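Input: one structure, supplied below.
A single protein chain has been omitted from the complex, and every remaining protein chain is retained in its original position.
For clarity, chains are labelled A, B and C in written order, and residue numbers in each chain start from 1.
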C-alpha cells in the first residue's frame, strides 16, 4: 500500500460524504432551523445524490474531471449558499489536481487549499464569521502541517478531520457575521453552524476513505 | 299580591334573561361551535345588552312599547338567525299586549303565543327541526294548559320553564333540518341546540321574575 | 389566540377604517357598517347590495366598485348583518332602477335581508333578491334550510355586476343571477379550524393527521372527517361531488380554486393543477379561472372549488372591466 490517494479512494470519499450527509440530513436541517431557514440538510442531500448518480456512471474520468463535474453538479443542483460554495470547492479542487489518476499527500493538500481559497473568494467570509470556513480553514491547515512534518496520509487526513470537528464546535459560541445566521445578531450565539457541520463530515469522510484500500 | 304580571316584573324578566345569557355566553357559543358557527353566545349577549341599555332609560313606557322596542333593538343589533327570531318574538309579544301596564295570566299566555307564531312564520321551522322552536312550543303549550286548568301565575310560568328545559334536552337527539346545524346532517345528532338553550333561559327568567314582588 | 387585532370587540370597526383608508374604490358608512362605492353608479342603472358576516374578506367589501357591487353590509364576525344596515345600503345606492340583494343562503342572512326588503318595499324601492345556494356538501331538500351559499357568490357578484353596469333592467339582472345560480356548484375542505376572535379558541379540534370534507365558510365542521390525503385525492373529493350533482361534461366553465384564508398560494396553484387534470379527464373545458383567497373563513387552512357553466353571455360579462380591491381587470 502506497501513501498516495487512489482514484478509487477519492470516489469513496464522495460516497462517504454523501452517506454522512444523507444520514444526518434531518440533523443538518435542524441546525439550520435554529439559525437559518431549515434547508441545509435537504440542500446537501439533494446535491450529493446528484453528484453520486453522476460519479457512478463516470468511473473512467481522471481526478480533475471527476471533481470539476462534481462541483458543477453541486452548483447546478443545490442553489442556496451551500451550492456555490461546495460547488466552487470541488471545482477548484479538480482544477488543482488536473488529469492525475492518483494524488500524493502534497497534491491532496494543495487541492484542498485551492478549494478553500475558492470558498473564501466566493463567500468572502473570514475566520470567526460562523460559517463552513471555520471548519475548513483549520482542517486544511492541520493537514498541511501534518504532511509538512512528514506524517502519513492517514495521520494527515485524521488530523484534518479532528481540526474540522473542533472548528465546528467553535462555531457554537460565535456571533454570526455571514449567511442567514447573521440576521439573528446576538441570538445566533449558542448554536452550531450547519455549514461547518457538513464541512466536518467532508473531512471525516476523507479520513475514513483513505483508511480503506 | 295579585296574580297579574306587573310592568316591573316584565322589566325584571328582560333583566333576568340578559343576566342568564351573559352568564352563559361562553356555554352558548360552545354549543354553537359544535354544530354551528360559534357565535350564539356573542349574538345574544350583544342583543340583550343593547335591550337593557334601552329598557333602563325607558321606564315610562307601557308593556307594548317596551317589548316592541326590545324586539326592534334585537333585530337591529344581533343579526344572524337569532336576531330576527327573538326580535320578532318580542315585537309580536308587544303587539299582542298593547298599551297595558300589567298582564293577566291569560294575556301573558296570549302574548307568548303571538311571539311564538311570529317565530314560526319568520323561520318556518317545525317541531323536531332542532331549533329554538323545540323549546318554545312546549313552553307556551304548558303555560296555556296550566292557566286553562286554573293554575297560578307562578305555577304556569314554572310549568313553561320546565317544558322549555325538556324541549331543550330533546333537541340533543334530533337531526337538524333548519339553521346551520342542518348542514351537518347525521353529525348534528348528539348535540344540544344553542337556540333551544337560550329559549330555555327565556322561560326560566320569566318564572324567576314573576316569583319576585 | 394569535391575531393582529386590538380589542376583540373592535375588530370590525378597526378593519373598516383600514378598508376605507386603503381602498380608493370605496367609502364607508361607519354608523351603519356599509361599504359603498366612492363614486356612485349613474342614475337609471340597477344597483347591487350584498353583505354577510365579516371574516370572509375580500368578500363582500372588497368587491364594491365599478363592475361589481354598489354596497356591502358588514355583519359581526360570521353573523348576518341586520335589516337596518341593509336598508341603509339599499336606500343609499338605489339609482331609480331598483336594487338587487345578493344573499348567501343562510337562515340568518335570508331572514335579515327579507326584513330589509319588506322595509325597502314600504319605502317604495323596488327590491329583488337572489339567494346563492351552491354548496354540494349539503343535501338539498325542501324540508331543510337548503344548500349554503359559498364560492359561487364571488363569480355571481362579478357577472351580475357587469350586467347591471351595462344598464340591463332589474328583471334582466335577476335573470342573469338565476342563470349563474343554476349553473354553479362548490365544495370545500379544511385542514384546520378557524378561530373566531370573540370565541378565542378554534371552533373545532382537528387532529394533526385529519381533515374535514364538506365545510362551509364559517368555521363550521364539515360533513365528515378523515385522514389527510394527497392534493390529488383531495381534488377528487371536491370535484367529483360537483360533477355528480350537475352535468358539466362538454361545457365551458369558469373555475375558482379558493383558499380559506391561511393556505399559501403555492398550495392553491398546486391544487389548481390537480383540479384541471380531473376536469380535462371529465371532458370539461376551463374557459377562465381564479386562483386565490376570494371568500375566506378567517384563518382556516383549506380550499374550495367552484365550477360555473359559462356560455358566451357569461364569459362576456366575466371579461367586462372591473375595478375593486378584490378583482380588477380592464381598468
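Note that contacts are C-beta pairs under 8 Å (C-beta built on N, C-alpha and C of every residue); 3 or more make two chains touch, one makes a residue touch a chain.
Everything numeric in this text was worked out from a predicted model, so none of it was measured.
The missing chain, though absent from the view, touches A, C when the full complex is examined.
Touch with the chain omitted from the figure is made, among C:27, C:126 or C:232, by C:232.
Per the touch definition above, the residue from A:36, A:115, A:138 or A:194 contacting the chain not shown is A:36. Across C:44, C:96, C:283 or C:330, the single residue that touches the chain missing here is C:330. Within the whole complex, the absent chain has one touching residue among C:191, C:239, C:278 or C:320, and that is C:191. Interface residues of subunit C facing the missing partner chain: 2-7, 11, 14-15, 17-19, 21-22, 54-55, 57-58, 62, 191-192, 208, 211, 228, 230-232, 234, 257, 261-274, 276, 289, 291, 293, 296, 298-299, 301-303, 325, 328-331. Taking the whole complex into account, subunit A touches the unshown chain at residues 29, 33-39, 42-43, 46, 75-85, 122-123, 177-180, 182-185, 187.
We take it that only the chains that are shown with their structure count from here on.
Taken as a graph of touching chains, this assembly has some other topology, since it is neither a line, a ring, a star nor fully connected. Subunit B and subunit C have Cα centroids separated by 32 Å. Averaged Cα coordinates give subunit A a centre that lies 55 Å from the centre of subunit C. Within subunit C, not a single residue touches two or more of the remaining chains.
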